[in-house]
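For this depiction, one protein chain was excluded, whereas all remaining protein chains were kept in their positions.
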Amino acid sequence: MKKTMGLAALAVMLACGTASAQQINVKIGVLSDMSSLYADIGGPGSVAAAKMAIADFTKDHANVKVELISGDHQNKPDVGSQIANQWFDVDKVDMLIDVPNSGVALAVSEVAKQKNKIFIVSGAAASTLTGAKCNANTVHWTYDTWMLANGTGKAMVKTGGDTWFFLTADYAFGHALEADTSAVVEKNGGKIVGKVRAPLNTNDFSSFLLQAQASKAKVIGLANAGGDTINSIKQAAEFGIVKGGQKLAGLLVFSSDVNALGLQTAQGLSLTETWYWDANDTNRAWTKRWHEAGAAAGKFPTMIHAGVYAGILHYLKARLAMGPGEHDGKSVVAKMKSMPTDDVLFGKGTIDVTGRKRHDAYLFEVKKPSESKHPGDFYTLKATIPASEAFRDPKDSGCSLVSG
Amino acid sequence: MFEIFGIPSNALFGQLLIGLINGSFYALLSLGLAVIFGMLNIINFSHGAQYMLGAFVAYLILQYSGLGYWPALIVAPIIVGITGMIIERTMLQWLYKLDHLYGLLLTFGLALIIEGVARNLLGSAGLPYTVPESLQGGRNLGFMFLPNYRAWVIVASLTICFGTWFVIERTRLGAYLRAATENPTLVRAFGINVPLLITLTYGFGVALAAFAGVMAAPIYNVSPQMGSELIIVVFAVVVIGGMGSILGAIVTGFGLGVIEGLTKVFFPEASNTVIFVIMAIVLLVRPAGLFGRRG
Partner (left out) sequence: MMEQRVSDPLVDPSATPPSALRKQSETIAFVVMVAALIIAPFFTYPLFLMQAMCFALFACAFNLLIGYVGLLSFGHALYFGWASYLSAYAAKTWGFTPELAILAGIATAALLGLLAGSLAIRRQGIYFAMITLALAQMMYFFALQAKFTGGEDGIQAVPRGHLFGVIDLRNEMNMYVLVLVIFLAGFLFIYRIIHSPFGEVLKAIRENEQRAISLGYKTDRYKLVAFVLSATLAGAAGATKAIVLQLASLTDVNWPMSGEVVLMTLVGGLGTIFGPIVGSFVILVMQYKLSVLGEWVLVIQGVIFVSCVLLFRRGIIGELANKLRIRL
């Protein structure tokens, strides 16, 4: 009896001892656009998602202590770079996440590489982050331009939209989106019947839309983003384009954009996203908690926010698996790539050698106002694109990390 | 159907009409700026933000009172015009005896505040606002499909523009205004309340901007940055037209809208910069602007 008690006491002591020896401390920084264009798709909502991820993880793993800070890069690469440098050097941040705005993301990716830390991109779209400009410290979650082009392009051609007209924003991003989508459409048997380039931040698309209408293409691809997309969709409704039988394909549209347009204007729009808040009960429950975690009421979480949540969870899993002590960025990212991902929002997935997170993507169509049962009920699911097809094959990426 | 320079005529006329519509917005906004500058010698940098406010107030009116487009077209400019008058009374009036550039800096700061507050309150993505029932749809003109709303835009702006021009150039009230700008002391000696006149003028200019905003709400994205994107182009328009000239602002606004529309057909990549290029040329040839008065 005494012996077992003694042994039990010893066991408890040892357990306590090893528990404190297994303490893992990490510091995470959410760098987003808090005050400007992308505040709705990222911004404070990303911080709320981060808090949820940390709470959910540390609930089950008491030996992991996570400190969270957040910052506003104001859509300026200089500011983003400066903050990233400071966070890594002075504030001892281990992992930086989010960063909508590809220009800032590229800058931060470079900083993460130089300091050998970790950067998980949720907000930005540029596929070069896992392509020509890839590095061993960066993971690209949520989405990218290749996936958008392929998701929407291929799925629409397969559902009958085989003639396309492109309305492209005249800058590198728009061109890339157009080029990627054209390639997919043609590869799947579709035809490009015309295209027109509009300057960035064009207010009035009427002349371009008239050309699109005249082309009689089955699908009008909007290779633009943000305000340009919203304006083109709004004005397309004015000109009765969708009513006239042509389909509008938004190549980069978020649920917050649909919210901004209103269903009356956006109905019938086709788009691809990798997460939708109203897709199932799990997502809806998560959204409720997201609001409680500090996100603004009346707004709905975007796939970016979901990506921040899932990205942090996977990072923490990898860190836990590596045990306490110092681990440099490259090795943690390598660990993250070696472990398959699994979370309540994105389900099962993987991170490939280029840092590209692969998960299913979904082609949605915006509902008619009459079909919408409650606020935020935006989409009808049209097709699911499995992870193996949704994202670019590493062989085609141009990334230096791909051997052979 | 025939072709001009390789573009089918119906496309060309369609684009001209659209250019006229764009020009309506340029004209309305530069009119407001010209009125304020002509009368007050203040560059109203917050004009773009006040245009945005017009659209936002229209949205809020719809949200909270259910009143739609037609009431908003009158109520929103009045509300925003009143805020303009408050700005003038509390802040701008102290700057008249200083260098004109302070007025520019103040209104620039105000623009930042207005845009920032709008963004915080209502988000950055934008707000939905649809074309009113009575103006939905359109008619096929043979060479293009003209949405009814766009036709309304042209008619309304032409009316307001020439109405304003008429009041300022051809009525007694306008005469008082113009006299008060030239020589406020003398006009005051005649018993006319010059400060009140100035306040009302600023309020009117701002209301014009807000009016343009309400007109824009159904067809352009209602977002906090909708004004700042437009305002620089409008400044170029005003410089081309001649800063203090009412008629200059109107004619140049419509004219440049048409030129921009044509550029979108023949050389779309340049449609952003064409107005600035024209501005540079005009400055070389006629520094005072096309309708401006020197000195």
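Every chain is named by a letter (A and B) in the order it is written, and numbering of its residues begins at 1.
The rule is simple: contacts are C-beta pairs under 8 Å (C-beta built on N, C-alpha and C of every residue); 3 or more make two chains touch, one makes a residue touch a chain.
Just so it is clear, the model here is predicted, and its values are computed rather than measured.
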**Fill in**
The listed residue (B:73, B:146, B:243 or B:259) that touches the chain absent from the view is B:243
**Prompt:** Among the options A:26, A:41 or A:83, which residue touches the chain absent from this view?
**Reply:** A:83
**Request:** Can you work out which residue in B:101, B:141, B:155 or B:173 touches the chain that's missing from view?
**Result:** B:101
**Asked** Tell me, which residues in subunit A touch the chain that this view leaves out?
**Response** 34-36, 39, 43-44, 70-72, 74-79, 81-83, 85-86, 89-90, 102-103, 106-107, 110, 126, 128, 133, 170-173, 199-200
**Asked** Mind pulling the subunit B residues that touch the left-out chain?
**Response** 37, 41, 43, 91, 94-95, 97-102, 104-106, 108-117, 119-120, 181-182, 232, 235-236, 238-239, 243-244, 269, 272-273, 276-277, 279-280, 283-284, 287, 295
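Operating definition for what follows: only the chains that are shown with their structure count from here on.
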**Complete:** Taking each chain's centre as the mean of its CA atoms, subunit A sits from subunit B at a distance in Å of 38
**Prompt:** What part of subunit A is in contact with subunit B in the complex they form?
**Reply:** 35-41, 170, 196-204, 206-208, 210-211, 213-214, 227, 230-231, 234-235, 238-240, 254, 256-257, 259-262, 264-265, 296, 299
**Request:** Under the touch definition given earlier, write down the residues of subunit B that touch subunit A in their complex.
**Result:** 11, 14-15, 18-19, 21-22, 25, 116, 119, 123-131, 137-138, 144-145, 147, 149-150, 218-221, 223, 225-226, 229-230, 261, 264-265, 268-269, 271-272
